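Here the complex is missing a single protein chain, while all its other protein chains stay put.
Let's turn to chain A:
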Amino acid sequence: MSVALPVDAQQSSSLWGDAWWRLRRNRAALAGLIFLSVIVVVALLTPLLAPYAYEEQRLALGASGPSAAHWLGTDVLGRDMLTRIMYGGRVSLLVGFVATAVALLIGVLYGAVAGYVGGRVDAVMMRFVDILYALPFMIFIILLLVIFGQSMLLLFIAIGAVEWLTMARIVRGQVQNIRRQEFVEAAVSMGLGPWTIIRRHVIPNTLGPVIVYTTLTIPSVMLLEAFLSFLGLGVQPPQSSWGLLISYGVETMEEFPWLLVYPGLALTLTLFALNFLGDGLRDALDPQSASGRGGS
């Protein structure tokens, strides 16, 4: 191979650049990514795309099955299911992504610092996590909502504040392993400061488990939202979300199965796509994975 050739193509060579290159070769992950992008675009454009307004009721219609006018049928109040699912998706995706992002950000940073610094700092930080674990989280969330009133923002914060605990523990365990490795010591001996080391050397090496756990967190956050909404603590009717639609659908499952099937399908497909994407990302971010670049 000529010596000059690889150099040009290399300017952008980095973990993320290579990860993107590898991800594009993983068909399942790519399909998941495309599906999610479509879902997100639809959610963003829902007010323009939705066939009906979401509060529009036709009581006379009642719960009717799929038809030309209402592709996915209508619910007991005669509201168009497709519209409800589209609007519900906005809430579910927002809660799923934002609350998970909050959990991810806090959890990774907190866990990385605790694991990297170690010693008493670690002990104090992790005992704090233990204390939060021990708080019954429903009471915690209800307290928050009672004190500050109901709002979507608070819902994100409340859910994120619960979900980051496990993330912090996972990351801390990983970091404790990584910081004992020689390449971290090599970075110290190079004169790098602790933040640079955490950012460049430690966190990238914790990504595998973090991504897997993230793909598990998103669905559990969506279900948590449904649960809170069901109790009247989350989004309020006539607003809805996938989780809420499903839990209403369950009640009328025997008479009107489409009220359960379609929102369930929307949630399931999204979670499938997320899992494929998560697996793909985990492999793509690991240069040693089998699908990695061959001898170049």
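Here is the rule we go by: a residue touches a chain if its C-beta (ideal position, glycine included) is under 8 Å from a C-beta of that chain, and two chains touch if they have at least 3 such contacts; residues count from 1.
One rule holds in what follows: contacts and distances are computed from a predicted model.
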Chain not displayed: protein name in its UniProt record ("ABC transporter ATP-binding protein", "CopY family transcriptional regulator", "Molybdopterin synthase sulfur carrier subunit" or "Oxidoreductase"): "ABC transporter ATP-binding protein"
Selected from A:53, A:186 or A:231 as touching the chain missing from the view: A:186
Touch criterion as defined above, residue of A:37, A:151, A:196 or A:236 at the omitted chain: A:196
In chain A, positions touching the absent partner: 1, 3, 6-7, 9-11, 13-15, 18, 120, 123, 181-183, 185-193, 196, 200-201, 204-205, 285-288, 290, 292-296
